[in-house]
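Of the protein chains in this complex, one is absent; all others appear in place.
In order of appearance the chains are A, B, C, D and E, and numbering begins at 1 in each one.
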Amino acid sequence: MRPSGRQLNEMREVSIETNVTKHAEGSCLIKMGDTHVLCTASLEARVPPFIKGSGLGWVTAEYGMLPRSTSSRMRREATSGKQGGRTVEIQRLIGRSLRAGVDRVALGERQITVDCDVIQADGGTRCASITGGWVALRLAVNKLLKAGDITSDPLISPVAAVSCGIYAGQPVLDLDYPEDSEAGVDGNFIMLANGQMIETQMSAEGATYSRAQMNELLDLAEKGVAELVAAQEAAVAA
Amino acid sequence: MRPSGRQLNEMREVSIETNVTKHAEGSCLIKMGDTHVLCTASLEARVPPFIKGSGLGWVTAEYGMLPRSTSSRMRREATSGKQGGRTVEIQRLIGRSLRAGVDRVALGERQITVDCDVIQADGGTRCASITGGWVALRLAVNKLLKAGDITSDPLISPVAAVSCGIYAGQPVLDLDYPEDSEAGVDGNFIMLANGQMIETQMSAEGATYSRAQMNELLDLAEKGVAELVAAQEAAVAA
Amino acid sequence: MRPSGRQLNEMREVSIETNVTKHAEGSCLIKMGDTHVLCTASLEARVPPFIKGSGLGWVTAEYGMLPRSTSSRMRREATSGKQGGRTVEIQRLIGRSLRAGVDRVALGERQITVDCDVIQADGGTRCASITGGWVALRLAVNKLLKAGDITSDPLISPVAAVSCGIYAGQPVLDLDYPEDSEAGVDGNFIMLANGQMIETQMSAEGATYSRAQMNELLDLAEKGVAELVAAQEAAVAA
Amino acid sequence: MRPSGRQLNEMREVSIETNVTKHAEGSCLIKMGDTHVLCTASLEARVPPFIKGSGLGWVTAEYGMLPRSTSSRMRREATSGKQGGRTVEIQRLIGRSLRAGVDRVALGERQITVDCDVIQADGGTRCASITGGWVALRLAVNKLLKAGDITSDPLISPVAAVSCGIYAGQPVLDLDYPEDSEAGVDGNFIMLANGQMIETQMSAEGATYSRAQMNELLDLAEKGVAELVAAQEAAVAA
Amino acid sequence: MRPSGRQLNEMREVSIETNVTKHAEGSCLIKMGDTHVLCTASLEARVPPFIKGSGLGWVTAEYGMLPRSTSSRMRREATSGKQGGRTVEIQRLIGRSLRAGVDRVALGERQITVDCDVIQADGGTRCASITGGWVALRLAVNKLLKAGDITSDPLISPVAAVSCGIYAGQPVLDLDYPEDSEAGVDGNFIMLANGQMIETQMSAEGATYSRAQMNELLDLAEKGVAELVAAQEAAVAA
Partner (left out) sequence: MRPSGRQLNEMREVSIETNVTKHAEGSCLIKMGDTHVLCTASLEARVPPFIKGSGLGWVTAEYGMLPRSTSSRMRREATSGKQGGRTVEIQRLIGRSLRAGVDRVALGERQITVDCDVIQADGGTRCASITGGWVALRLAVNKLLKAGDITSDPLISPVAAVSCGIYAGQPVLDLDYPEDSEAGVDGNFIMLANGQMIETQMSAEGATYSRAQMNELLDLAEKGVAELVAAQEAAVAA
């Protein structure tokens, strides 16, 4: 029933290649099927003004799409003079989500910026960005630990995200673009490795959903996140 | 236990005054305790390019805060040269939420813009904007119906929104600012009158939440939305 | 002869409600007939760079119109990316006018920002902003005096403003929108309580005016300002 | 008593050199003492949207200062990303003033843009721009008449402007920069050749003025405008 | 002598992987040593206004750097609100260079936009963008030819680019970043396959150069371009 022939509760193939650029402190290229996102984590000396002198660290994120990551070319945000509303929403979400897995005291007064740049889009780019962004963050933090710059690990747990939705009347896991563009209801579910939730965003366009349906999607999301966490841990260990 | 002395499941006092400006096709001033939002609905001839010729209508929203609606003066967005990320997120949410209660075929090829301007803020401005925005929309649509410009009612159901959160370890309904600034977990719940959900946004900062906690907040939200729908209907009937 | 039926030298009904928002140090809602402007005065620690260390205070103003304050919806300046020329002109005028009534030495090195936001427009919004802005400023300064932060009153005199013009060949006082949009000549007159002038702006579009006509308008303006000062004093005393 | 040694009612030396650029339909370099403004009038095919099809013409103006026209270098507005409030105010004033002398029916559906660029500033640049701008406009209109593109002269009268102020307690004509920066009260007076007024802008900073003082400045302005009109007519006739 | 140990006239290893994204009509990932640029060619229906109806085609380019393509993170141009001067210069150069190899009549009235996004930077990104951009363009044009949308090949010749400079007193071919940051003189040389030149940009910072030195760099550039053209042809044929 799904355009890709997947089972209702079947994820796309996940691949996470680490250390893909020589400059960033941590990096990976995450592929969720045909959605490809390059994630880099940059350690920066400067911290935002509101935490100067607090001893606390900060993790933030930025998101972008290459102009031809999509099926028709999008205008480059640098030429339109600002980041669009969707971009801003997504990068705020990525930052909030990653921070939920960080002990900011243990990180100390330093900032890590996670950049998520979509090379190729096929649905679910914000979830892939969070999942891949955490891997880049993990690798950058590992460098700090290895160098002895920090002594206790500030990463409490992996953070991963998956989208689910109601497609053709059925709850499905990990929407690709053909599903996403048809689904009347979809959601993004961001969780820790133990299933505790960080953020839940469900939304309907031209439809509504019941609590029963919401629970079905949450069940799928828990399954998906567990698989993503396994992929994250394998990638980091490699 | 709550700073305001309210019960855990007790809303702030709600007041909705209608027809507060002479120019707008529909308007109201909604007060959720000390949160005051002026909502106007403007009927416009022009429709966005992507629906020209489709016969479908469009409802969109814009959101703003007066500079001194908050406890310390905020910079005016018109002088900083753009709407901030939070503003854009909120106005996209208001627009999506209101459209979920609209039959765009019945509305016909016309646009209604709902402006929500916060006169005084004390938490929950986006939810108040949706609830009040629907009243302004209802009044504007009533004019179209009365004038015979449309013949079947495009408004399927009231749309209302409330925030809930975990404050001092307890699930509470309708957060005010002192609660909102302390709550580790909070959410915005947008529903139709019958409890069907349009959008669910739960988010944690420096905390996480379980499915059990999520369900407690949903229970509170259902209670709150029911009360808000009653207030909307009373205001429109007045 | 006037669309409103008023006498040539008759003002619209003036109402000034004070302390209308809980956050601002001073505030009022001024109504000149159907022109309604919310004025707030915000005391701010920071002073502009050019007076740092001078011991002098500063009073400045910002002006905005809600999108549906007008008969057809205006584009929100925050979305168009800048304040228009008219807005900038008006807020510079409000600031200059209010400063003319301030002893900046007595105020001491602090800034008060007066925000004037038009809720509903029916002509004369800049004059209403000055008149109401002074009331908000007065209330904020009263707080400073009461708290003992300053010891001598920095407000030299009330400052009030009224527009006059030549409508249908006759000099008229306090133009409303139907008059303003037809008048070939109009002016804004800003004065102290004793009639000394702060600013005079007369302008013709598709017409010119003689010195005799200018004097007739000045006579009307003196009458109007006297009535406005009485209303300001009554509001502050209330 | 005046820094320049001029009499109270004495203008600076005025010089108007015409046809100073080969591209513009009309142009002049006006010098009011050390204030030098290059004015060009450009005939354009496109008209603003609000007059399309009306048969009426339009005259508009833009104003700029070269970065080192002033005693310390100013930031170039093209690099700061927008025209400042003062620039916008001035160019709106120039446009309004020139239009007051134009019969827009006789001009026909075409636009003339008058650019006033300050090469060297020493006070009174907006007045010099209006006076010189009219000469550029006159020359451009002469070309239209000569070519037979229009048959009746759309220019009703010369338009000229001068500033006056109260300097060291005395009313003085045609303020230069040392006077302007000290004067507590000053004004710009824009008139037709017959002394009918188009715009009067009087303003006080740290001072106020009486009607008697206002009348003294108006007397000076009438004298100044008469001299400027003579200079305009001599320049055009040359 | 060179930091990389290369001979003076030795290029970095060149690799061009084609068809790297599923959406673009043509694409490649070009690697010049550690400089990696993703190039996509997008066929677009719309043409710029200045060629509408002319029957001529257009090729244009845009350039960007991912924030962490460099050794310290750069600010994202989309957040700074505009493309910097360097970016604009480079993308204009890429567009001009590619157009020099295009028969715009044979292309017909269509536009191809070549996006060059730097994934990892180590000197010479603009030259790599031109060389890789031509491959993406070639692949996109091949699709048009294969589909029969055009009948004669609009690509006259490969276009390739290489930088040369004077490093430590010696002329060297294909500067990497350590060389580029030290070289007092460097140049970019863009040529057709037959060595005819399209653009020559030589520039000195804190130094100058003689005609003899210029000729030495041109000799190196001819060698480099010949090797790049061979790599382009191999990649396209693969």
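Quick note on the criterion: contacts are C-beta pairs under 8 Å (C-beta built on N, C-alpha and C of every residue); 3 or more make two chains touch, one makes a residue touch a chain.
Not measured: the values here are computed from a predicted model.
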{"item": "Contacts of the hidden chain among displayed chains", "value": "D, E"}
{"item": "Candidates D:42, D:157, D:196 or D:215 - the one touching the absent chain", "value": "D:42"}
{"item": "Hidden partner chain, touching residue among D:120, D:142, D:157 or D:215", "value": "D:120"}
{"item": "Hidden partner chain, residues of subunit E it touches", "value": "82, 85, 88-89, 92, 96, 99-100, 187, 192, 196-211, 214, 218"}
{"item": "Subunit D, residues in touch with the chain not shown (by the definition above)", "value": "21-24, 27, 34, 38, 40, 42, 44, 62, 64, 66-73, 76-79, 81-83, 87, 113, 115, 117, 119-120"}
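We take it that only the chains that are shown with their structure count from here on.
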{"item": "Chain hops separating subunit D from subunit C, counting only touching neighbours", "value": "1"}
{"item": "Equivalent interface positions on subunit B and subunit C, same or different at half", "value": "same"}
{"item": "Chain located farthest away, centre of subunit D as origin (C-alpha)", "value": "A"}
{"item": "Chain centre separation (subunit C, subunit E; CA means) in Å", "value": "59"}
{"item": "For subunit A, residues contacting two or more additional chains", "value": "82"}
